[in-house]
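Shown here: the complex without one of its protein chains, the others still in place.
Labels A and B are assigned to the chains in the order they are written; within every chain, residues are numbered from 1.
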Amino acid sequence: MRILLVEDDAEVGRFVRKGLQEAGHTVEHAQNGRDGLFMAASEGFDLLVLDRMLPGGVDGVRLVETLRTQGNHTPVLFLSALAGVDERVKGLKAGGDDYLVKPFAFAELLARVEALGRRPAVDAPATRLRVADLELDLLSRTVTRGGRKIDIQPREFRLLEHLMRHAGQVVTRTMLLEKVWDYHFDPQTNVIDVHVSRLRQKLDKGFDKPLIHTVRNAGYMIRGEA
Amino acid sequence: MPHSRLRRQHPGPVWRLFSSAGFRFAALFAAVFLLAALAFGSVLWWGTAGALERQTDAAIRADVHALTDRWRDGGAPSVAEAIEERLAVDAEGQTLYLLQDADGARQAGNLAELPRRDGNSAWHSVTLSHEDGPPGEGRLMVVELPDGGRLGVGREVGEKQQLRDLLTEGLAWATGAALVCAIIGAWLMRRALERRLAAASGTAAQIAGGDLSPRVPLSPHDDEFDRLGASMNTMLDRIAQLMDGVRGVSDAIAHDLRHPIARARNGLEEALLDEANDPAALRSAIERGITDLDNVSRVFQAVLRIAEVEHGARRAAFAPLDLALLLADAAELYGASAEAHGQVLETEWPESLPLVGDRDLLLQVLANLLDNAVKFSPPGAVIRVSAAQEEDAVLVRVADQGPGLSVPDRARVGERFFRADAARTTPGSGLGLSLVRAVVQMHGGALWFADAGGPPDHPGLAVLLRLPVSAGTEKPAA
C-alpha cells in the first residue's frame, strides 16, 4: 500500500515509517499539516495516517475536512495523544475512519492500517465467505466446515464473520471489541480471548488443521494455509 | 485584575454610593414610590377639580333654563332685567352674563363679547381678561335665542387655579421627601447589604489568599444571604474534595506507578549488563519491559478517564438507551470468563430498562463489576446479576461469592488505588471501583455495598447501583 504519514514528532514518525516499510508498504512522510494536505491532495494514496495535532495551522481534523470537501475519500487513521472520548468523536465526525490513541503498540497500528487499506473489498456485496474448508453463509447465517454444519451462537457468528472478512490479516482484541461488540471500553481482562478460544474449539473440533491463529503480542488471524 | 483597577479610578464616596447595589435598589424603590404618589395626586386632582366643574356646570345650566323661560314669557327686556337683578346680588363678582340682540349689540350683562361659535357645543372654557386685575378662567354656556340673539351665562372658576397650585406644591414636597427617603434608604440599604455580605466576602478573600479551610458563617435567619453562603460552602466543600482527590491521585500515581516503572527499568538495565548477551534472554527482557510499560499506560488511561468522568465532560455522550441490552451484552462478554473460571453467571432482569446515560461508560461499569466478581469468586461459585425497574430509577445488583468486604473497607472502596488487603495478591490497579463510583455519580445515581448472604467467613459482596431513569442533575458528592 502507498501510505502517507503526517506526524510532527520525528521519533514517532521514524518508528511508524520503519515499521510500515518493513511490513511491505511504501510510506511518504510529511512533518506538518500544510505539507501533508498538499501531498494528500496531489498524489494518490491508499491510506493516510495522521497525527491529530499538527503544527503549521492545519491540524489533522482540518486536513481531513478539507480533503473530504474536495471529494477525496482516502481512508484516514488518526493518531492522537488526546484520549478523551469527545476528541475521538470529533476526529471520526470530521471524516476519519479510525482513531488510535498514543502510546500504541505497533502491532495494533499495523493491524488497523491493513484493515483500513482493504476496506473497499469488504464493501463488495458477498453472500458467502470462505477460508480453506470453512464456509460462512451470510444469508442463511450458517457455518459449515468440510461440509459439516457447525452450531454457532449469533455473537460467535459475528466474530467469525469479522475475522473472515479480514482473512490473512491480524485483527487485534480492541478491534474485535469495537467492531463485533460495538463498545469502546477497557475490558480489564482477557474476555475477548475467552470468546475466541471458545469459537476456536467449535471450529477445530474434529479437524486437525487449526484455522484461527494467535499472533503473539498482536491479536488473531484466520488463515487457510499453515 | 481589571475590576479593581477600574474601581481605584473612581474612589470618591459619591461614586461608591452610586455604584452600590443597595443604592440602586433604593432608587428603584423611590422611583416606584414617586410613580405611585404621582398617580395618587392625579386621581385626587381629577376628582376634586372635576367635582367643582360639575357643580359649576349644573348651576350655569339651571340659570340658562331660568333665563330662557323668562325670555319666552317676557322677551328680551325681561331677561335683561333678570340679569341686572342677578348681577346686583353677586357681591363676589363670580357670575358672567351677556345678552345680545340679533345684531350682536349688548342688551345686558358684564361681558364685552361672547366667544366665537365653536362647533356644536354650547360650552366654552375661556380666559377672562379684567381691566383692573389679573386674568381668570371661566366656564360659559352660550345659547341661541329664537329672535336671533344670543345669551351667554357663565361663572368665573378661579378655585381650579388655586387647587392646581396647591396640588403642585404638595406633589413637589412629596417628591422632595421621596428623594430624601431614597437617599437615606440607599445609604441604609447599602450598609445593611455590606454588613450581610461581609462574612461571605471575607471568607472569599481568605480563600483567595490560599487557605481553603474557612467557611461562610451562617446566621440563624436562613434568608437569601444565608442560602448564598450555604451554596458557597457546598461549593467549597466540593472544591476541597476535588483538591483532595487530585492530591490523592498524585500520591497514588507516585506510589503505584513507581513499581512497574522501576521494574521495567531494572529489567532492561539488567539485560543490557548481562555478560552472556543471549539473544533469547535479551528478547524476553525487552518483552517484559514492554508489558510493564503497557501496564503503566493502562493505569494512566484509567486515571485520566476517571478525571474526565468526574469533570462531567462526558455528559455530552448521554443518550436514551436500554440497560437491559447493555446487561445482556456484559453478561454475554463476561459469562464466557466466568465459565472459563468454572463459575456460573445467573441473570435476571425485565425485558426492557430504558434510561438516559452514556452507553460505553455504563458498559464499563458493568464490566468492572463483573470482572471483580469473577476475579474474587472461587471456582464453582455463582455470580448473580439482577436488575429491576423502580419508580424513577433502575436498581442493578451484582453479587459474588468471594471473601466480601469489611464495613470499614466499604467506605474506602472507590478511593483511587484503594485495594483491600485480600485483593493485594490479585492483579488489578485498584481503579475499577473508582471509575464505577465516578460514572454512577455522573449519572446522578448511588452506589453502595452489602453482604451477598453467604456464610460468615465468606459472605460475598453485593454491589448495588441505583441509576435514575432520566439522568437528572448531578448530585454533589456528600
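Criterion: a residue touches a chain if its C-beta (ideal position, glycine included) is under 8 Å from a C-beta of that chain, and two chains touch if they have at least 3 such contacts.
Just so we're on the same page, contacts and distances are computed from a predicted model.
Enquirer: Determine which name in "ABC transporter ATP-binding protein", "Nitrogenase molybdenum-iron protein NifN", "UrcA family protein" or "Cell wall polymerase" the UniProt entry assigns to the undisplayed chain of the complex.
Expert: In UniProt, the chain excluded from the picture bears the name "UrcA family protein".
Enquirer: So there's a chain missing from this view; which of the remaining chains does it actually touch?
Expert: Across all of the complex, the chain we cannot see touches B.
Enquirer: Considering the complete complex, identify which of B:73, B:131 or B:457 is in touch with the unshown chain.
Expert: Of the listed residues, the one touching the omitted chain is B:131.
Enquirer: Looking at B:64, B:82, B:114 or B:467, which makes contact with the chain not pictured?
Expert: The one listed residue touching the chain not shown is B:114.
Enquirer: Sort through B:69, B:90 or B:274 and give me the one touching the missing partner chain.
Expert: Hidden-chain contact among the options goes to B:90.
Enquirer: For the chain that got dropped from the picture, name the residues of subunit B it touches.
Expert: 45-46, 49-50, 53-54, 57, 84, 87-93, 96, 109-116, 118, 123-132, 135, 137-138, 140, 160, 164
Methods note: only the chains that are shown with their structure count from here on.
Enquirer: CA centre of subunit A versus CA centre of subunit B: separation in Å?
Expert: Once rounded, the distance between the two centres reads 50 Å.
Enquirer: In their complex, what parts of subunit A are in touch with subunit B?
Expert: The touching residues are 83-86, 89, 101, 103, 105, 155, 181, 183-191, 194-195, 198, 217.
Enquirer: Using the touch definition up top, name the residues of subunit B that touch subunit A in the complex.
Expert: Within the complex, subunit B contacts subunit A at residues 287, 290, 293-294, 297-298, 301-302, 304-305, 308, 313-314, 316-317, 329, 332-334, 336-337, 339-340, 359-361, 363-364, 367-368, 371, 374-375, 428, 432.
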